[in-house]
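Every protein chain of the complex appears in place save one, which is left out.
Lettered A and B in written order, each chain numbered from 1.
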Amino acid sequence: MSGSDSEKQTKGATEGKVEEKAAVEVVEKMIPVYIMGKRYEVPEGLTIMKAMEYAGFKFIRGCGCRGGICGACATVYRKPGDYHLYVGLACQTVVEPNMYLAQIPFYPANRASYNFDELKPEPEEIFKLYPEVFRCVACNTCTKVCPMNVEVMDVIAAIKRGDIAKAAALSFDCIQCGLCASRCMGELPQYHIAQLARRLYGSKIAPRAEHLSDAVTAIEEGKFNKMLQELMRLGIEDLKILYQARELEPEMTGEDWQPADKSHLVE
Amino acid sequence: MITISSKKRRSEFAEKLKEIGGESMSLCYQCGQCSATCPMSFAMDIPPRQIIHLVQLGLEQEIATSKTMWVCASCFECSARCPRGVDIAKIMEVLRLMTLRKSIDHVELSDIPQDRLAELPQIALVSCLRKLTA
Partner (left out) sequence: MRISYYPGCTLKTKSKNLEDSALASMAALGVELVELQRWNCCGTVYSLADDDLVHHLAPLRNLIRAKEEGNSKVVTLCAFCYNTLQRANLLVRNDPEKRKTINSFMDEEEDYEGEVEVVHLLQVLRDDVGWEKLYEQIKLPLKGLKLAPYYGCTLLRPEEAAIDHVEQPTILLELLQTLGAEVVDFPAAAKCCGSYQIVSNPEFVVDCASNILSSALRCGAEVLVTSCPLCDFNLSQMQGELAHRDSEFREMPILYFTQLLALSLGLGPEACRFDLNYIDPRPLLKSKGLLNEKHVTAAKG
């Protein structure tokens, strides 16, 4: 937004005084939001995070990636006359009038200590480290409070019945913000439990991509060294020619398509 | 020495019990069928029949120090056999809740050895935590 404003202003300056005035007269609608119980007027269209900064708050530590993935800016809010609790990430959620908000940057959750290499890919390993998983009463409050729409209750249900793969798949979008743990009746640390499930699945249960390890071996054995050295010796014009002339996989083709020049393929 | 008084009979404890446990304990005429049929009575310091009598009299202290409700297995034989329809199993649960709801657990998860946690079927752990923890 600021980019286009300055563009307008520059344009206005070169086109005369009248244009400049019109450009500067763009007025933003201000809406009230409540931060920590106190009312602030902020420009409409800002994210919660930007609105808080507009109001004078500074995010000094931990917050964050500003891209919706680090989980540090988890925000809980209410709307007037509505009993529901709403959640969102401050860096992604746009402010609404009379939003009554609070930040939960961190919530203490029991994190078990373990030597990952020694763990077997069995559900009993999770039961041993997080026996509180059996305290879940399926109240679904965790799911309701997740800003990433992860079905947290279903993740825990899968773990209770030993289905690590399902728990890993369902919790894929988890950003470890801790809101689930903050509301949990059974005092479970759902996001830590889910993380262990994902780690066990990814490292010890998921089938290996054999073609990948074959490719890595080929690289380590130096299969591509000669080719790389040849390319590094070429000048930029030759590289450009080679690049333009390279063979491309056609857009619509079967899985068994092979290039004409097979010399650099991993068998 | 136990003091019986109408103050205790109508105490907050007695009222709360009735509120969440129903009024069936007033029907008990101390026949002892529950104690006779209870599979865990051998391990109880105060047998079920006496617990119901203490409940009728509102004697909170005497009940609070008893092991009985923690040894109960919720098998429902007492309630099924009672000739008067007293729901002893439910009363036992309410007595447990009077303590559990003060955030006082009867079982600590950290006391259970890890290999036991791996060995026990989920059904055992979930039911134990539900009955004996807050």
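Following the convention adopted for this analysis, a contact is a pair of C-beta atoms (placed from the backbone, for glycine too) under 8 Å apart; a residue touches a chain by one contact, two chains touch by 3 or more.
As the structure is a prediction and not an experimental result, all values here were calculated from the model.
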Residue of A:M185, A:L228 or A:L242 touching the missing chain in the full complex: A:M185
Given A:G64, A:G88 or A:P123, the one touching the chain that is not displayed: A:P123
Residue among B:L27, B:L120 or B:A134 touching the omitted chain: B:L120
Touching residues (missing chain, whole complex) on subunit B: 19-22, 39-40, 42-43, 70-71, 73-77, 79-80, 89-90, 93-94, 97, 106-107, 112, 120-128, 130-132
Footprint left on subunit A by the chain that the document does not show: 123, 136-140, 143-144, 153-154, 156-157, 160-163, 185
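Note that only the chains that are shown with their structure count from here on.
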Inter-chain centre distance, subunit A versus subunit B - centres from mean C-alpha coordinates, in Å: 49
Residue ranges of subunit B touching subunit A (in the complex, touch as defined): 109, 112, 114-115, 117-118, 122, 125-126, 129, 133
Contacting residues of subunit A [partner subunit B, same complex]: 124-125, 127-128, 131-132, 134-135, 160-161
